[in-house]
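Of the protein chains in this complex, all but one are displayed in their positions.
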Amino acid sequence: MAKPIAIIAGAGPGTGAAIARRFARAYPVVLLSRSQGSLDPLVAEIEKVNGGGSAVGIPTDVTDKASMASAMDKVRERFGGGDELVVAAAVYNVASKFTRRPFLEQSEAEFMNSLEPSIKGAYNFAQATLPLMKGQGKQQYPPTLIFTGATASVKGGSGLAAFAMSKFGIRAMAQSLAREFGPQGVHVSHVIMDGVIDTEKTKEYSKDIPDSKIDPAGIAESYWFLHTQPRAAFTHEIDIRPYVEKW
Amino acid sequence: MAKPIAIIAGAGPGTGAAIARRFARAYPVVLLSRSQGSLDPLVAEIEKVNGGGSAVGIPTDVTDKASMASAMDKVRERFGGGDELVVAAAVYNVASKFTRRPFLEQSEAEFMNSLEPSIKGAYNFAQATLPLMKGQGKQQYPPTLIFTGATASVKGGSGLAAFAMSKFGIRAMAQSLAREFGPQGVHVSHVIMDGVIDTEKTKEYSKDIPDSKIDPAGIAESYWFLHTQPRAAFTHEIDIRPYVEKW
Amino acid sequence: MAKPIAIIAGAGPGTGAAIARRFARAYPVVLLSRSQGSLDPLVAEIEKVNGGGSAVGIPTDVTDKASMASAMDKVRERFGGGDELVVAAAVYNVASKFTRRPFLEQSEAEFMNSLEPSIKGAYNFAQATLPLMKGQGKQQYPPTLIFTGATASVKGGSGLAAFAMSKFGIRAMAQSLAREFGPQGVHVSHVIMDGVIDTEKTKEYSKDIPDSKIDPAGIAESYWFLHTQPRAAFTHEIDIRPYVEKW
Partner (left out) sequence: MAKPIAIIAGAGPGTGAAIARRFARAYPVVLLSRSQGSLDPLVAEIEKVNGGGSAVGIPTDVTDKASMASAMDKVRERFGGGDELVVAAAVYNVASKFTRRPFLEQSEAEFMNSLEPSIKGAYNFAQATLPLMKGQGKQQYPPTLIFTGATASVKGGSGLAAFAMSKFGIRAMAQSLAREFGPQGVHVSHVIMDGVIDTEKTKEYSKDIPDSKIDPAGIAESYWFLHTQPRAAFTHEIDIRPYVEKW
């Protein structure tokens, strides 16, 4: 029987990469991201550290149904189709487009586009992964689907209508799927990132205060911990923030 | 100078009609709904009770940009264009499509369609009405934009992913617009209907317990009250439920 | 049959006085406050404006069981005991002691004292008024019990542990009583004041920005509106803030 796998959507540098590294210590990981270029070094790094065959990067636009279907075809080619393909963990970490702009200056196209990743992407990802999780129970840990949220998952903001709609929406989906699939043994969680994540892009932000940005490795440990919880003690939602964050 | 008007989207029978009747006691009302058939009797009733000229029904698909634009053209034809057109109150009461179905049985088309009313419709409506509200201050009450929510605005449910995404999304928009337009003097509110509303469609539900469904006239009074609040005491969110509701 | 009355605890200057004035337009009002001195001018004002016999001030420490009992004895003397005494509305507006101090510098006595008003006082007040509200139904509006909250009802703060415990606690009581007494027809509500209230004490705060503090008369209208809601459309919780407030 094939080994269960983990799938991470939004496996770009930063949080996604850290999550990928963490789950790769236990499972072969499938990494989805728009560009091959951002996947290659991560796959190489994981394969080198963990030994061959443990990571595969598939350039995918998860908001596009055909692209997502094609990605799953490649997953089946690699890890086996039918009943032998088991998803131990799936992480939806695709960023919602953040734009803080006066509402009346946002065109319909701009507004709708910024909602696509969270809504259609999350739909596509959950549709593709949940059927490979249900009714398992033979794995070490309950199958787990985790969505990445943000401060704007629970609080709207001036100029942030589209972004907040995306993130509130993801949270609504996570809660709804948790209530539907929890009783079937699937662990669905939502993680609220309440602060700036420490990545290459944010390196100048608050750089004089040590640990004042969220550490991607710390995020990855939290995601991994959620995955390891037994079904008699599931956590649905956690917040993550640096110790100095105002909230 | 033209008299300020109220615009109600989702002015079908039930809640929308009750809100329309209430606001028509103070303003000429523009009623938007998909079908002319549901608008005609309401317009007739309001005009009869309140005297001529106080209600106009415009069949409109608010989720369609062109249809919404056409409706606003008709509003300008009737009530004047340019600076003389003032919106005192706008109510977004378009129902989100409620379907409780297993997530994996929902097609992408079905899922996305059910999100349209709340997302694109709310966007179109807010875009059309807010510019006619800003910087007024000469009216009796601050200009007001109210969104109708539901239990699923704050709580996801099994089989309700799409509906909850719609309603969480509307709430995100309401909060974001309140934070952006509040300081400009516009009152943006969100109302959580936590129970079954008493309409023709629901008349069999819990019919043996008096007042066990939400009374549309009671809803309308709450919306009207929100509109009358001075800017020194704005309420952003209220819940409405019958006294016997479990919550 | 005796006319139903309204009882306001915390009827000092500012919010309490405004609420008293508003309810006095419909009911004889009983005003409870620690000092006779703060009650006298308010009683005189209300009696003058509304005609004789409509207000009575009773110096009371609601956190003291005996003092509260004594107050209720005086109410019965004035308005009749037994079944003829009917409370139409009761408002618990006693301020929780606000102290922002480092937690480790707060003595046990100080900490516990600051909790008394909300906990023991709210208990005493609800115990005294609810039995005079139940099973009425013959009044114009459902009997109503309203608790005043604050930002700290839903959000703790650095140095604010005692104050937040008070206000979270009041909210817990309001929710619990709403769920218990709602089905009996009693309307229990909680109002979150999210901003600085415009009183004599706060007159210097933000004085250059018009309407930037919460208007007590606006608060009073909201409390009155809650009271008038029919049991088929009860609101349990509202927030109130000035249009310029950051939240």
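Letters A, B and C mark the chains as written, and numbering starts fresh at 1 in each.
Please note the rule applied: a contact is a pair of C-beta atoms (placed from the backbone, for glycine too) under 8 Å apart; a residue touches a chain by one contact, two chains touch by 3 or more.
Because the structure is a prediction, the values reported are computed rather than measured.
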item: Chains in view touching the one left out; value: A, C
item: Candidates A:P28, A:G57, A:P142 or A:G156 - the one touching the absent chain; value: A:P142
item: Residue of C:L160, C:V191, C:L226 or C:I240 touching the missing chain in the full complex; value: C:L160
item: Absent-chain contact - pick from A:R21, A:K120, A:K155 or A:R179; value: A:R179
item: Which residue of A:A95, A:M112 or A:I238 touches the chain not shown here; value: A:I238
item: Positions on chain A contacted by the hidden chain, ascending; value: 142, 179, 182-183, 185, 187, 198, 211-215, 218-219, 221-222, 225, 228-245, 247
item: Missing-chain contacts mapped onto chain C; value: 65, 102-104, 108, 111-112, 115, 119-120, 123-124, 126-127, 130-131, 152, 155-161, 164-165, 167-169, 171-181
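In this section, only the chains that are shown with their structure count from here on.
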item: Category of the chain touch graph - line, ring, star, complete, other; value: line
item: Where chain A and chain B are represented by their mean Cα positions, the distance between them in whole Å; value: 35
item: Whole-Å separation of chain centres (CA-atom averages), chain A against chain C; value: 47
item: Junction residues of chain C - those touching two or more other chains; value: none
